[in-house]
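Take this structure first; my questions come after.
Complex shown without one protein chain; remaining protein chains in place.
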């Protein structure tokens, strides 16, 4: 099992560096006989790609996905699906001057410590570009997971919070915020940070609807646990909460316990998961997105020899990555859920 | 690989139900030749056991650990260590009347949905008692992980926050709070909730010191990700944050990026992890603990047939489980770290 | 994942040393709701236990199995089943004199090389006693795998071959040979070897009937591959062949290809597996069992310091382990097949 893999039954292994030849993924354990639309995979990749609006990086990449194997006559065959996107706009020369510099907030020093060497072109595997394969794989999962719908959006940016969850409007603004009014304010805040060569963070919420009761395992692989690992495996994510999450810690048991009536649960403080297993309600998670590490502003750092340097990261960077995290978070939720579904199907058959 | 297992190299599989014959764990992948003190394992279990003070359940269990295999002449042999603790004070009859009732906040309905049947004696595997094996396994990990020290404490209860991190005082108060003044207030709040047959939640912080730079993997198995899955696999945990976590999402990049100087990082907003790999600083995580689900107060629910019932959970329950979560969170952190260490040793040998 | 585990979905982890306190296994991933007879588990263990006849060791152990968890009201609950058998007749003192001696054919020197130390009481984990947990787990698998029947028997001992496959008679002779006439000759040969303080080897054949077409994976986890690893994980097994196996290498393609007619395959040279996937025919494997390593005859060896010694292994040993390998091989086949079934059910649901 590779540490670049996610999922035991529906298994995704990503490969490729941001400034190498290509990035991609191998997806295995795909149930056979499902119609898989490459256009739909591309549509999801387009939601992730750079250059979509003023609030994201101005770098342009077409991120065209290429299916190398595993589909035949438009259907999954049950064999590994290899997906590749060749890198186009990789200006490695932008990075030559940074080869010996540890950029603050980046993984330069930690990669060097771990591996004893570092692919200094761009951020290598630490780049957000690694998530391209995840989004492609997640799209395949979503096309198979009939009955389950996953939505996500930016619900907070630099302290500006969405008060509404109008998921229909999330895709119609640059921030992917489910509250149109808040979206405008969030965009303003992001552009102000960009103006100052700085970046801002935020919170993304992911909701999965249509998940039946009974998915997830009760101890070491709770559904909460799998969602948490999936979300914190996304670059720049430093926190996750399920349901009311940290706010739950301020309630009383008599408030936080979701009471049940004849028609089901009366509230959903627990985010659709009890004892690690889905309740049949919406599964709800929120993730903390740190401000993008690459900023133009001067920062103090050191080079590989420990000598102090001032770093200004040139190039075209994201002032706020929340809008581009949204499709990645959806994809990771899809990967968690399809594995939970297949696992439950192994345990109980179709009866479950 | 079992869904009751944690860790690929140092692997822990728990077994047993709260009201069955015993609970325990099998620990495999233990490096050979390490002196393992059973007394120290027991000491950690005693920190987890019920009945320690007024703020925890009054149920009494000695939780005596029994080592069945894998140690010889006081040392690890490299073969599986099986640890068992027999259940003593299991009043199954307390639960007979609840056999068809879905207790609010518990996993009764979700287990039934998942498995089609349920061991209704106590909470079965969903009980906090399942964590006994984790604490025992974590103690073995800690005895081997020389140079790494793990501390944890309750840093918030029902909104009352610790302002200090005097880790030395954490073990000297009932709440395991690293702020003596806050501890007194927390205890008062817990006892008030207990008086009202209710429960409260809180936040536990875990800190690992002495972790060298270079542990953790860069993509799907980031150290953040492994900590997140470990923590959310603990019963009642509904959120986790690494370093400043959700607060990071309100900073600017120029603030959240930990600048470096010749002597190392100048701040630790990222919780000692960059790009999924340890920086050499303290590794810091905080987890959201929901209020204990078992409360004496009357709650609305249904039985297995969907008929409305009023539930009052009798017996001796924890008004706040934070103090008992503390050793479990430490143990899970130890299990994450020993796996990261062994993995790095596989990759680089002792040089790393 | 532990190196003491077998099976990804129906996962068995064994623990315990031959002369420690107990041996056993934790079985996880067990589909819930199946009636599991502990008597039937015991019946299988009795087939494996020492002291059954003159052709096996005269050591007596009752090998009573004890179910610690995972069953409730006689049914599997879907949670881990822990099975333990306490060691009774462990004469560790027999081994004290061998503590520094490397017994020929045993794993004494290799354990020492691997771990840097060795539990010298008996053979520790290298003992055939480790297979007790496998047989118990295999019995659970067999009780669940309705429609699949697994038989095995000794088909060769010291060059004496069974010419028939009367599986009904296999359990009625001491050698577990499916050819009554050959069985008598095999027994004679074994007793002659015992008389000379020596041991003999043989071949065991395992047949699984009722396996539907479509189980097994096509590349790295071919059904042949999983059977091979399962069989060679049994102590003393040094070869495996599927179907005609090595004899296939002497046929022509026009002979070895199993032709098909309207009612199915006309022959079964391939042992019921093509391209790693079951054909719907009997699945057939044969394994090479080396002569038992423990013999009373004087042998040349060295001690831990490299000094030459003469070794005579006292105690009560098996002159031929084939009859006791039979239930273990059946159990391992069951573990392979239940995993293949669950995997196929994950992939295709009950339709498969």
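Letters A, B and C name the chains as they come in the text, with residue numbers starting at 1 for each one.
The rule we apply is simple: a contact is a pair of C-beta atoms (placed from the backbone, for glycine too) under 8 Å apart; a residue touches a chain by one contact, two chains touch by 3 or more.
Note that the structure is a prediction, hence the values are computed from the model and not measured.
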Displayed chains contacting the withheld chain: A, B, C
Residue in contact with the excluded chain [from C:6, C:86 or C:120]: C:6
Residue of A:22, A:38 or A:304 touching the missing chain in the full complex: A:22
Footprint left on subunit A by the chain that the document does not show: 1-5, 8, 11, 13-17, 20-24, 26, 28-29, 32-33, 68-70, 72, 75, 77-82, 84, 114-119, 121, 124-125
Residues of subunit B (touch criterion as defined above) contacting the omitted chain: 1, 8-9, 29, 31-32, 78-79, 218, 342-343, 345-351
Positions on subunit C where the hidden chain makes contact: 1-6, 8, 14, 102, 104-107, 109-111, 113-116, 123, 125-126, 130, 156, 158-159, 193, 198-203, 212-222, 224-233, 235, 237-246, 248-262, 266, 270-271, 273-280, 288-295, 297, 299-302, 306-308, 343-344, 347-348, 351-352
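Quick note on the criterion: only the chains that are shown with their structure count from here on.
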Touch-based graph of the chains, sorted into line, ring, star, complete or other: complete
Inter-chain centre distance, subunit A versus subunit C - centres from mean C-alpha coordinates, in Å: 46
Between subunit B and subunit C, centroid-to-centroid distance (C-alpha), Å: 38
Geometric centre distance via CA averages, subunit B-subunit A, whole Å: 26
Junction residues of subunit A, two or more chains touched: 1, 8, 218, 343, 347-348, 351
